[in-house]
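Then we have subunit A:
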Amino acid sequence: MSPMNIIWMIAMPFIGAAIGLLYIGISRNITARVQNRFGPPPYQNIIDIIKLYSKKTAITHGVMFHLGPVLAITGTISTLMFVPILTGNYPIYLFSFQGDLILLMYIMVFGCLAMALGAGQSGNPNSAIGVSRGLTQMFGYEVPFVIALIILMVRFDTSSVLDIIKAQDTVAHWNIFRSPFSFIAAIAAFLGMMGNKPFDIVFAPAEISSGPPSEYGGKYLALMQTNRGLFAFVKLVLYTDLFLGGAGDFITLILKTFALFLIPLFIGIVNPRFRTEQAMTFFWKWPTAIGVVGLVLVLL
Partner candidate 1 sequence: MDSKLIKEQEIKRNINNAFRSAEVTVVRRRRISVRFRAGILPAFISYLKEYMGFVHLVMISCVDWLEDNQFELVYHLWSYEEHIHAMIKIRLDRDNAQIKSLSSLWPHAETYEREIHEMFGVDFEGHPGLTDLILEDWSDLPPMRRDFDTRAFVAETFEWRKGREDAQDVRQTISARYGETIPEFKKDK
Partner candidate 2 sequence: MNDDLDRQNNNIIANWARKHSLWVLAYGTGCGAIEVPPTMTSRYDAERFGITGMATPRQADVLLITGYLAIKTLKRVIRTYEQMQAPKYVIGFGSCTINGGMYWDSYNTIKRLDDYIPVDIFINGCMPRPEGVIDGFIKLQERIARGQAKGWQHYQENLDWYRANQKKVIKNWTMPDYNW
């Protein structure tokens, strides 16, 4: 393990969280412009997090409540460690030789489940309702997501993310063009994963007072918000690797991830919220159907 790799390992969570938070800030700004408002500055989310970290007090309901956000960000950082971030002349692979796509699929859930456990111990019924909704929705969107990944794995006959990136050497070989069905199914799942507007049933501030984190405040909420930014970044990088041929340098990475980030954002701005079972069954209709077409095509 080279010293450069170790430096990236330490630096990447911070960079990732900053980029993710910046994206969410820009999304707030864009939403404001669409609504004919001026909107907050793009770095607003970072201010929010500094404020939350500088909160004087925090309450805890017990051990699991305390460990929930810690484990959540642990899961996210662990996921980050197994995602190849840059693949150019100065690659950032971290641990991605030691894991594959199936590992990524499962380790991504680690953080979500830990947060759900923490929220469960808060004893607030709203948290439990939020978790119940979130897991139901997850069951919905994992189906098209899994289909998309299986298409890729069967097509390239590998489950290693690095090999999938290697196969997309030119723009014409990007999976977005070579396996469009897989991409559509995956993007539909991505909408659910990002929790943007039509699928923000987990947090739904007007219904269940922000759901799982409703008892979290101060430093815990700060950690959770950091986790949110970092997790958004991780998902974006993973999708870039899988469908947009990875990234050679940071500028490409930022361009590609931001382009991906805009898709759920623009869908979210103009849509109201689904009900939980609608959201779940939505994923089993069109995205799954398109994914199945892709599955049949890849077998032929």
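To be clear about the criterion, a residue touches a chain if its C-beta (ideal position, glycine included) is under 8 Å from a C-beta of that chain, and two chains touch if they have at least 3 such contacts; residues count from 1.
Picked so that all candidates are chains of the complex that A comes from, given by their letters.
Not measured: the values here are computed from a predicted model.
Candidates 1 or 2 all belong to this complex, yet only 2 touches subunit A.
Those residues of subunit A whose C-beta lies close enough to touch candidate 2 in the complex are 28, 32, 35-40, 44, 47-48, 50-51, 54-59, 205-206, 209-210, 213-218, 221.
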